[in-house]
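With one protein chain removed, the remaining protein chains of the complex are shown where they sit.
This part shows subunit A:
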């Protein structure tokens, strides 16, 4: 049954009051594949990602995970379904340590007289292992995240996803604020994640990054999915044309808009 996609989104729509942020979006997400979501600001890709992450409830449409319908009413639901999201702003707590951030929301505890007490040593050890695996150059998991660089924070967020045993990792603009060397590292990590059999959804503005790692690309425009291409059947020029609305196939749509 490996040809069943990990996640199937059908006719996903999202209204914010009178504003239609998403309409009729169909997307399949497969294990071991990096799927890039592209589109201009406000095209709907972030809204779609938030639906997958359980942060927004879709107004219409259905989601299936491994063939079974699911409702992702909260980030906890999404996490339980094996979906981990790494947000652009990373959703890290600067005042907490690296280890605390990696475990936040699903801490390991032992119960003493019924009170859940954090297993700090175990959490620290596990995070140390993950950081070493990633070659993350963070010397001490007890350091507060507030003092880390952009790339280091990205590594903490990725550790968090790995620690969740995520089967689908969503990364929102992971390279946006990074220096070149750090971007290389994060892109190689994206490939490693897919190599482990993880499904990866990458949201990015950077066409070069996308062509380097993505197997498939989906382009959003004005809340709708307007194109889907495998990397080997498209070019950066064509994708840019879709994003900007200049592609010939879009002419009729643009006139309607």
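Everything that follows uses one rule, which is that contacts are C-beta pairs under 8 Å (C-beta built on N, C-alpha and C of every residue); 3 or more make two chains touch, one makes a residue touch a chain; residues count from 1.
The working rule: contacts and distances are computed from a predicted model.
When the unshown chain is looked up in UniProt, the name that turns up among "Glycosyltransferase", "Monovalent cation/H+ antiporter complex subunit F", "Autoinducer 2 import system permease protein LsrC" or "FAD-binding protein" is "Autoinducer 2 import system permease protein LsrC". Note on the undisplayed chain: of the listed residues A:79, A:148 or A:178, the one touching it is A:79. Contact with the omitted chain, checked across A:105, A:139, A:195 or A:236, is made by A:105.
Contact with the undisplayed chain is limited, among A:26, A:71, A:94 or A:140, to A:94. Mapped onto subunit A, the interface with the missing chain covers residues 53, 55, 75-76, 79, 85, 87, 89-96, 100-101, 104-107, 109, 115-118, 120, 160.
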